[in-house]
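With one protein chain held back, the other chains of the complex are shown just where they sit.
Order of writing sets the chain letters: A and B. Residues in each chain are counted from 1.
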Amino acid sequence: MEDLMARIVQAVEDVRRENPMAPSITNTVTINLVANTQLAVGGSAAMVYLPDEAVALAQVAKSFYVNVGTMLPVYEETFVALTEALKGLDLNWVLDPVAVGIGKLRTFSLLKFKEAPPKIIRGNASEIMALCGLWGLEGGEDQSRVRGVDSRDSVEAALDAALSLARFTGGAVAVSGVVDLITDGKVVVRSRGGSHFMEKITGAGCSLGGVCAVYATVTDPLTAAVTATQIYNLAAARAEAQVAGSGSFQVAFIDELYRATGEDVAGNEMTLEVLK
Amino acid sequence: MEDLMARIVQAVEDVRRENPMAPSITNTVTINLVANTQLAVGGSAAMVYLPDEAVALAQVAKSFYVNVGTMLPVYEETFVALTEALKGLDLNWVLDPVAVGIGKLRTFSLLKFKEAPPKIIRGNASEIMALCGLWGLEGGEDQSRVRGVDSRDSVEAALDAALSLARFTGGAVAVSGVVDLITDGKVVVRSRGGSHFMEKITGAGCSLGGVCAVYATVTDPLTAAVTATQIYNLAAARAEAQVAGSGSFQVAFIDELYRATGEDVAGNEMTLEVLK
Partner (left out) sequence: MEDLMARIVQAVEDVRRENPMAPSITNTVTINLVANTQLAVGGSAAMVYLPDEAVALAQVAKSFYVNVGTMLPVYEETFVALTEALKGLDLNWVLDPVAVGIGKLRTFSLLKFKEAPPKIIRGNASEIMALCGLWGLEGGEDQSRVRGVDSRDSVEAALDAALSLARFTGGAVAVSGVVDLITDGKVVVRSRGGSHFMEKITGAGCSLGGVCAVYATVTDPLTAAVTATQIYNLAAARAEAQVAGSGSFQVAFIDELYRATGEDVAGNEMTLEVLK
């Protein structure tokens, strides 16, 4: 636990000092929030759509963020080209399988990504269970559980799926909910805090994935996913105390991401369970 | 009038309790604001671009929002597929004919939608008159009146066009302006309030369409359009009193959407005229 906390402090400070770029292919609804949260924690953002641009950025970056929230026709080429490139790169790339199960191209793309497994997968409980099912892993569920972008399942119900995915990818899986769960298949970290307002702004989850990718440029997948989740829970709780509505909440939330120190983030309430 | 007010209270409260999803195909400029306003009033947002995804969401939703503000090539397929699907569904879908008259694909799409008429049409006066003209209905005007996204005409000048469109669709038409006008062809509701700042933020109209779609999941088209217009006029007036610029206005406006109660919304100044 102390070791994890030290790594969190280090990750927060390294990002603030190094201003690392974490490129993204992400949805058009929340693309601005993804960039602004990445910048608020100290990273740099770059978003692309075209195949050759995605490959070019993957080749110079230390991580990459893919969020399939709004599928576009060009992704048929872009995601194939990116996956092929990722096979030859040792990149801490992050996948957010938003709304897995809706549409042929989304399903095709999420199956393709299995060939170059992401080092961090972030989603709500229903998405994690559905992706696990789509990939044919133990603990997975039928994709029909997913309703648009919202979860129908509790975080703890997705534990088996998260463990399966983490063991398959060799990376980490973060399940967002009231108490967030992050696992690498060996340990389970539960992070508390957050705010009920996080469901009243669009992109809380999407931007968490983008911030995971920022931390993944400077540390291992588990630490990156825990650090991102912790800074989100801390900033959301601090923001909620200041505001009376969802508009001012988003503003205060970004402010608190910007202001949080490494010690703040490591000190946010969490538990660590070592699996047998 | 009392009946309308009771239905407004009910709509506001039902949405806050049920968190209904209102899927959208909407422009990239204001897509984030559309989602955040839909969430602020208690709904859930889901945006798509591809034909099969649009059809899939239409089949599980109770309403749908289409805003043609930024046309993309894929819409040539998506809007045809969606229109065909809508013919077989009894959906309270909402159309915002932004900038009608600019571009071949926009004109083609807006003509196509006539085959499965929207239950709510929302636009500024020039757009309502131009759509009425495009559809060959009485009271319509030449599309050349539209200048980009801005209106050249007063709300009352669009009354005949609004009545024609409402009688053709069997739904409601909402014309945005200084005093907003909503009609189902039998009654005319005029809603007051609002703020001069609404013209200084992008997406006031677009997001009103998205909020119409949220209320249209729980009530009839006229009540949905009036409720959305009323909560906008109330929240804008309350926000204006708190701020000194257009940046903080948008934040306060979303806060006030989040905070408004059913009684607040029903009690905002409006008049009801029954047509002979």
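Everything below uses one rule, namely that a residue touches a chain if its C-beta (ideal position, glycine included) is under 8 Å from a C-beta of that chain, and two chains touch if they have at least 3 such contacts.
Source: prediction; values computed, not measured.
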| item | value |
| --- | --- |
| Selected from A:Arg17, A:Lys186 or A:Arg259 as touching the chain missing from the view | A:Arg259 |
| Identified contact with the non-displayed chain, of A:Val15, A:Ile31 or A:Leu95 | A:Ile31 |
| Residues of chain B in contact with the chain not shown | 27-30, 32-33, 69-73, 99, 102-106, 147-150, 199-203, 243-248, 250-251 |
| Residues of chain A (touch criterion as defined above) contacting the omitted chain | 19, 21, 23, 28, 31-32, 35-36, 39-40, 44-50, 52-53, 56-57, 60, 73-74, 250-259 |
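The rule we apply is simple: only the chains that are shown with their structure count from here on.
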| item | value |
| --- | --- |
| For chain A paired with chain B, centre-to-centre distance based on mean C-alpha positions, whole Å | 33 |
